[in-house]
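Have a look at the structure below before the remarks.
The other protein chains are all here in position, but one chain of the complex has been omitted.
And now, subunit A:
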Amino acid sequence: MLTRKCLEASLALGVRGYKRSLFPTLTVLKKRQDKVGVHIPQRSAVVEWDFDREVNIFCKRFSVQPGPSIRDAFRSQAFVENENEQRVKIGLEPLALSSNKQLAESGLERLREVLTTQISEIYPKLPQQGVEAVRNFLCSPESLTDVASQMGFAPLVIRPGDGEAVEPELMREAFLAVFGSIENQGDFCRRYVLIQLAGKDIMDIWHPIDVSQLLNSILKKRNQPPYEPRLIGDAGRNTLESVFYVAIYSDRKFLGKGAHETQAAAVDVAVRDALKRVFGITRAERSPFEIMALKSIYERNAGLTTS
């Protein structure tokens, strides 16, 4: 590596061969560089960076209608504290910069409200517990950080220190603060947060503890007798590859079915299938996101006529 560098340097200088002192010099320089470490500045610390333009284009890219405090939404609390500390050290008065902490808090509350209404809109039969579980999944730190990183928040967050890597907490706070400071919150939430549910099974997100009791309580509310499992098929009994096929009935009406290796496990699968049918979250029913996407396509093509 260094030999190659020496050769390149000699070629650039236009001399034949290279000085024997060059290799040891570069070796020492490399060691010193390794000791100090490579200084990578933030993206916003580079000359080609215009924060106002970046924020404007950000709003345009994600079809956001910005509120008055959109610029403050990207400024982290750590940055404000660091900035004021430095000013005090020099002997200047601290600035009255507003950070995104309060905006993020109010944004999270608002996001939870909006999500609750939107989840119950797309899954109208889902009970309160399920809606809360799905909402908590979408509002979880991991999920929000994932969305924020996909939306390219990293270079926009104003923070102290160097490097291109941003702490996930800062990114999440910036995302929530932006959500709190925009005007079309419903659309924004639907497009970038709620869409995370597309292709996911609700029963993977929400784990009800006692499914049989849950199903029975639902049946009780409907004035139906408790469910009864029936074996509707079995194969390979007393072998390693045994399969039991169980269906769930209530008042001689079919609710759901499922297969598993043992009878008890098959009943559990069948009860879960029955619950999915009751809550309207089966794969057979059309995904609410497909319906939403089709609706938006129809709206877009409303003026067009097909031959």
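Methods note: a contact is a pair of C-beta atoms (placed from the backbone, for glycine too) under 8 Å apart; a residue touches a chain by one contact, two chains touch by 3 or more; residues count from 1.
Criterion: contacts and distances are computed from a predicted model.
A.B. asks: Using the UniProt record as the reference, specify the protein name of the hidden chain from among "SKP1 component dimerisation domain-containing protein", "Proteasome subunit alpha type", "Large ribosomal subunit protein mL43" or "PRELI/MSF1 domain-containing protein".
C.D. replies: Options "SKP1 component dimerisation domain-containing protein", "Proteasome subunit alpha type", "Large ribosomal subunit protein mL43" or "PRELI/MSF1 domain-containing protein" considered; the missing chain's recorded name is "Large ribosomal subunit protein mL43".
A.B. asks: Among the options A:26, A:154, A:203 or A:265, which residue touches the chain absent from this view?
C.D. replies: A:154
A.B. asks: From the list A:20, A:35, A:53 or A:237, pick the residue that touches the absent chain.
C.D. replies: That would be A:53, which touches the missing chain.
A.B. asks: Identify the residues of subunit A touching the omitted chain, counting contacts across the whole complex.
C.D. replies: Those residues of subunit A that touch the unshown chain are 38-41, 43, 46-50, 53-54, 57, 60-63, 147, 149-152, 154-155, 164, 190-192, 195-196, 198-201, 232-233, 235, 243, 245, 259, 283, 289, 292-293, 296.
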